[in-house]
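After the C-alpha cells below, expect a handful of questions from me.
The complex appears here without one of its protein chains, the remainder shown in place.
Per-chain residue numbering starts at 1, and chain names A and B are given in the order in which the chains are listed.
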Amino acid sequence: QSSVTMFGVLDMSLRYTKANGQTLKQLANDGLNSSRLGVRGVEDLGGGLKAGFWLEGRINGDNGSVDTSRFWGRRTSVSLMGDFGEVRLGRGKTSTRLHIDDFDPYSTTGLGDVEKVYSVLGSASDTLNRSDNMVQYFLPSNLGGVYGSVDVAAGEGTAGKKMYGGRLGYKQGPINVAAALQETTGTGNVKFKQMSIGGSYDFGIAKPSLNYSQNEFGAREQKLLTFGLTVPLGQGQILASYTDAKANGAAESLSGVGDAKLMAASYVYNLSKRTALYTTVAQIKNSGLGRFALANSPVVTNGAKSSGFDVGVRHSF
Amino acid sequence: QSSVTMFGVLDMSLRYTKANGQTLKQLANDGLNSSRLGVRGVEDLGGGLKAGFWLEGRINGDNGSVDTSRFWGRRTSVSLMGDFGEVRLGRGKTSTRLHIDDFDPYSTTGLGDVEKVYSVLGSASDTLNRSDNMVQYFLPSNLGGVYGSVDVAAGEGTAGKKMYGGRLGYKQGPINVAAALQETTGTGNVKFKQMSIGGSYDFGIAKPSLNYSQNEFGAREQKLLTFGLTVPLGQGQILASYTDAKANGAAESLSGVGDAKLMAASYVYNLSKRTALYTTVAQIKNSGLGRFALANSPVVTNGAKSSGFDVGVRHSF
Partner (left out) sequence: QSSVTMFGVLDMSLRYTKANGQTLKQLANDGLNSSRLGVRGVEDLGGGLKAGFWLEGRINGDNGSVDTSRFWGRRTSVSLMGDFGEVRLGRGKTSTRLHIDDFDPYSTTGLGDVEKVYSVLGSASDTLNRSDNMVQYFLPSNLGGVYGSVDVAAGEGTAGKKMYGGRLGYKQGPINVAAALQETTGTGNVKFKQMSIGGSYDFGIAKPSLNYSQNEFGAREQKLLTFGLTVPLGQGQILASYTDAKANGAAESLSGVGDAKLMAASYVYNLSKRTALYTTVAQIKNSGLGRFALANSPVVTNGAKSSGFDVGVRHSF
C-alpha cells in the first residue's frame, strides 16, 4: 500500500478575543490553517487514467476532540482522473468555496476568515463551505490557464442540501480571475443563491486581490466586497484584508444580520516550508442589528465590535 | 514501525430506490463493498509465532461521517498466530457471518445484501454480523482444505451479546462446503439460534452457490434459501442472487417480518485489481406483513416491494 499518504496540520495559537467588554483567553486550533488529519492516495490505472481517494477531517488540538458529526467532514471523496479532467464523488468544498478561498488571503480560516461575515440569510443552507452527496467535475489542467468545475449535490430529502454550482476562471502568470455561482434549495423550497467574482494580480512585491460576493434568499440580500493583500517580507509574508458587508432591509430583519466591516492583518514567519510562526489582529465592526463575531469571540451584542489577537504555530505534515 | 499498514475502501454510487411510489436519489457508500478505513500489522515473534492487530471502521463517504457508536466497529482485534492456528480477541465478524459472506455473491453488502431479509426475530441479538467481546479460535490453514473457527463472546450483562458459535468447512480446488452454528442469549434469556449450511462449485465459466439458513427464537422461525451465481465476463464479472425467505406464523406476528423474495443482479467492470465500476439492480418482494427493505430504500408498507438501482465506483487502497 505504498500509495497511501497520511497528512495533516496542527495549528495552535494563544488567542485573545474581546466583545462587549468581555474577554476570552484560549488555546485556538485554526489561527493560520485549520488543524486536520487526512489520508489520501492515487492509483495509476494505465492509459492516462487514475483513481484517487481523499479523507480529511478536523482536529481540535486544544482538547483532542474532532468533528463528531462528520469525522472526515473536510473531504471524503473518490475520483476518476484523466485527460478529460476529474470526476469526484463525495463530500468536500463547493466550487464557490474554492473561489472564495482563492481571493481571501486567509483562505476563510482563523481570525481573518472572510466567511465570518457571510450569512446564509435564514435559508438553512448546509452548503456554504462544503456539501454532502456531491458529484463534481473539474476541467483538466492543460487548458492554457482556463480552470473550472461543476457541482451537483443530492438533497436526499433534507432542506439546505440539494445544490448545484460551478466556477470558471483564468490563471496565467501573475493574473487570476474567476467567477462562481451556486444555488441551494433551502427552507420552503426557496433557492439560496450565491454569486462571486474575483481577481488577483501578483506584482511580485505584493499581490492584491479583490472579490465581490452576493448572497440572496428570497427578498433577503447580502453584498460583500473584499480587498486582500499578500506581501512577501523576509522569510515570510504579510497578509491583510478588508471586507465591507452590506445587508438589505429584508436581510436585516433576521436576527444577527446587519452591515459589518471586517479588518485583519497578519505576519507569517516561515521556519520551514511546513512550519510557521504567525500573529494576527482582526476586528469586526457591526452596524444596526448585526452580531457577526470573530472565531471564538465572546458573544456580541447588536451592532457591537468583536476584536481579536493571536500568536501561534502552524505545523504541516 | 514498518509493520503498520493503512488500508481501506471508498465505494460511492449514484443510487435510486423506490417503494410505495416514493423514490429516493442518493449518493450511497456501499454499492459493491462497504467504505472503510483500517490499520493492521503483523509481528514475527520467532519460532513460528506471530502477533497481529487489526483496526477497521466504517466510513460514510457521502458526508464524511463514521460509525459514531463504534469507530473501529468492523473489526478491532489482537491475535496470536502459529502452527496451532489463530487466537483472536476483540470485535469482528462471527463465524456464521463469515459463512454467509462466502456463499452470498454480494458478501452481505449493497443493494443485493442477503441479510436485508434476515430477521433477529425480536431477540435483541447484537451478533447477527459481528460480535463484541469475542474470543475466537481459527484452525490453521494447512489441514488439507479443512477450515473452521469457534467463537465465544462475553455478554457483560447485556441481552443479545452473550454468544457462542463456530463453523467447519472444506475448500479444495473448485469446491467449497461448510456449515455454521451460533447461539446468542437474547431477551428474556431465550437463545437466538442461527444455523447455516452452504456450498459452491467453481466450474470456471460460472460459480453457482447455494446456502440454507435457519433462524430461531423461541417459537419464531425463519428459513432462507439463497442461490448465488458469479460469472466471469470480459474484464469483470456478473453477480446474481435469489433468496426465498419464509417466516412461520409466530415470526409473522412480529412487526415487519413476513415471507420475502430478494433478487439482485450486477455487472462489475474491473479497471484494475483495486478499482472497479459496477451497476446493480435489486428488488425485495414482501408478502403478508413483511416490510423488508433494500439499503437506503424509502419506507416500505406491509407486503409491498422495495426496488433499487445503482451505478458506482469501488476503490480499494
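FYI, a residue touches a chain if its C-beta (ideal position, glycine included) is under 8 Å from a C-beta of that chain, and two chains touch if they have at least 3 such contacts.
The model shown is predicted, which means the values in this text are computed figures rather than measured ones.
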Per the touch definition above, residue among B:Gly57, B:Gly166 or B:Gly312 touching the missing chain | B:Gly57
Only one of A:Ile59, A:Ile100, A:Ile284 or A:Val300 touches the unshown chain, namely A:Ile59
Of B:Ser13, B:Asn29, B:Ser77 or B:Gln194, the residue that touches the missing chain is B:Ser77
Considering the complete complex, of A:Leu10, A:Leu168, A:Leu210 or A:Met263, the missing chain is touched by A:Leu10
So which bits of chain A touch the chain we can't see?
-> 5-8, 10-12, 14, 24-27, 37, 59-66, 68, 71, 271-272, 274-275, 312-313, 315, 317
Could you please point out the chain B residues that touch the chain left off the display?
-> 1, 3-4, 6, 39, 41, 43, 45-46, 49, 51-53, 55, 57, 68-78, 80, 89-91, 132-135, 154, 156-157
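The rule we apply is simple: only the chains that are shown with their structure count from here on.
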In whole angstrom, what separates the CA-based centres of chain A and chain B?
-> 40
